[in-house]
Structures are given as C-alpha cells and as structure tokens.
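Please see the structure below; I have some questions.
Of the protein chains in this complex, one is absent; all others appear in place.
Our next item is subunit A:
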Amino acid sequence: MTRHRGRGMASINYPIGMNLGGDPSQALVHSNPSGKFTVALSSIDLGQGMKSVTRQICAETLGVPVEDVYVDTADSDTGPHCMGSFASRGTHRVGNAVMAAAREARGVMMEAAAEELEVNAADLETDGRGNIHVKGAPHRSISTKDVAIAAQFKQGKTISGRGIFLVPLSNVDPETGEMSPATCYAHACLVAEVEVDDETGEVAMVRMDSAYELGRALNPRLVEQQLVGGAWMGVSHALYETPEPYYPDPVHGPRDFVEYLMPGPGDICPHDIAVLERPAPDGPFGAKGPGEMCANPVLPAVANAIFNAVGVRIDELPITPEKVLRAIKAQGGARPQARR
C-alpha cells in the first residue's frame, strides 16, 4: 500500500448573475420617525451575509451610521421583487438596487433637512455619524433623527426611495451564437494537493492554495468566510456527495446523513487564500461577489491532483474510492505523474 501525493490546479472565469429573461432585483428604503432606516427586500440571506452587505451599502449611500439601518429580507408577498439568491448575484444585483433606493431616499432626506435649516439642499452634507450640516459650517447642523421627525410630523414627507437594478436579457445572435450573458466576471485559481491511497482508493485533502479576484470586497471577513466554507462544499462535490451513486439504478441511493456523505471536521486541511480586488465598474462600490465561485474551481483541481498522484482520469463526480480503485486496477497500478 502506498499513499501518493499529487497536485492539481484549475482556473475559472465566473459570470455574476444570470441571463434568463433579464435579471432584475428591487429594493425599497424608508426612514422611520426614529431616524432609523429600513431596507425592504425579498432577497434571501442564506447565511452568506447579504443582510450585512446591503446594510453597509445602504448606510454608506445614505451617509448614516451602519447601526441606523435595518434590513428586512425574504418576504416575497410584501417585499419588492427579487429574482433570488443564486448565481453569485446577491451583492451585485441587490446591492445595486439598494444603492439606487438609498440614493433616492437620501435626496428626500437632504431636502427635508434643507427646509429645517433654511438652506439649499445642495449646500448640505452628511457626516456619517447621524448628522447633516452645511458644508464648511458644521455648527449649522441637524440630526437625521430630527429630520425624520420633521418630515413625518411637520412637512408631511416620506423619506424613502425606490431602487431596481436590471441586467436586460442578452439574446443569442442567430448568425454567430454570440451573446453577453453577464456584465462582469470574477476570477479564481486554486491549487489542490491530495493524497491518494492506492489500496483503498481513498483521497485525502492535504492543502489548498487559492487566489480570488472578486471586485471590491465590501466586507472582507464575510468574503473570507464564504471562500473558506465554500471550498469545502467544492471538496464535498468532488469527493463525497451524490444522490445517485449508481445512476440510473436508484437502489443504493443515500437515505440520510450517514449515507449521504460530506466532509467532517476531521477531513479538512489548511487553505491559504489571497483576495485580489479589481473593482467592477457596474458593481455597488465596485463589488462583484464571491458566491458560487468559491466552490467551483475545487472540483477540477481535485480531479487534476488525483491524476497527478496516481495517473487516473476520473471524469464522473463524485470521485469515490471505488472509482479511483477501479481505474487504478484497470491501468495495472498507480502511475504517479511528474510533480508539478
């Protein structure tokens, strides 16, 4: 029995959003009489951090502290329309919609403040700490709370804004087949190192090194969280998960988490990640989105690493010990390739 080490890499070019009949998302922003703002979305935060990121985007655009913004998500009955949280589109599409809504709400807020301070709205600026003052004269100031109260109870104005971001459908050119399915692309490269046991066919992850270019990282800790966790979803797809191990025969399908395998805490390995930021011209504050891309390069990189380790090409996922073992037997033993 020998354990063979192998290294494989994969690079990807990942479109942000999708191209099925146009890709819109809407957002509504309004102030409460307390001077706090609510962002209404029907977009869903599955844990990736959309609430946090849209909250940051709204606060930054309004010019108010982030703690003054609440994000209310995922009521598709009452919220403004959203296509959904998929295709790495949340930060880019929803973020842009929130930005547009916050910009409109900011306009109303500045008008209301101008009326209270008896100045021109164009002469006002926000300090990001909850105050609006005359440019160059910080003492001529009013809090966003007092503006909200005045708008609500004195001026009869709603400090609110509507936002939509739409990437229109790109039709396929019937002559050339050409289309533009996305407006921006994120990029990644991942190197996986594995150890393949030629007696059992088991593949163990040894380490991963990756670089991701995903526009501006609006919340670096959330980006890191997504990349660290998502890579293991990729490993899981590469090596473990399948609802149909002997497709089309359903007999041996997994019935529960004991049979539907996923990596456990003992299966993980070090993963060194570099995040490169090249702001996207049409992204909210330059953001694209890490999204699904965090899992994708892992699969081909692991398959390549297995080839490098024992010389077998497995082109069906997941790459189970059985498949590895059968392939090694078929070629008459492990054939380690040159180390790269």
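Here is the rule we use: a residue touches a chain if its C-beta (ideal position, glycine included) is under 8 Å from a C-beta of that chain, and two chains touch if they have at least 3 such contacts; residues count from 1.
Keep in mind that, in the parts below, contacts and distances are computed from a predicted model.
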Can you match the unshown chain of the complex to its UniProt protein name from these: "Ferredoxin", "Cellobiose-binding protein", "Sugar ABC transporter permease" or "Inner membrane protein YgaZ"?
"Ferredoxin"
Residue among A:53, A:203 or A:231 that touches the chain left out of view
A:231
Which listed residue (A:21, A:156, A:174 or A:266) would be found touching the missing chain in the intact complex?
A:266
Hey, which of A:26, A:48, A:96 or A:296 is the one touching the hidden chain?
A:48
In the complete complex, which positions of subunit A touch the hidden chain?
46-49, 221-222, 224-225, 228-233, 256-258, 262-266, 268, 271
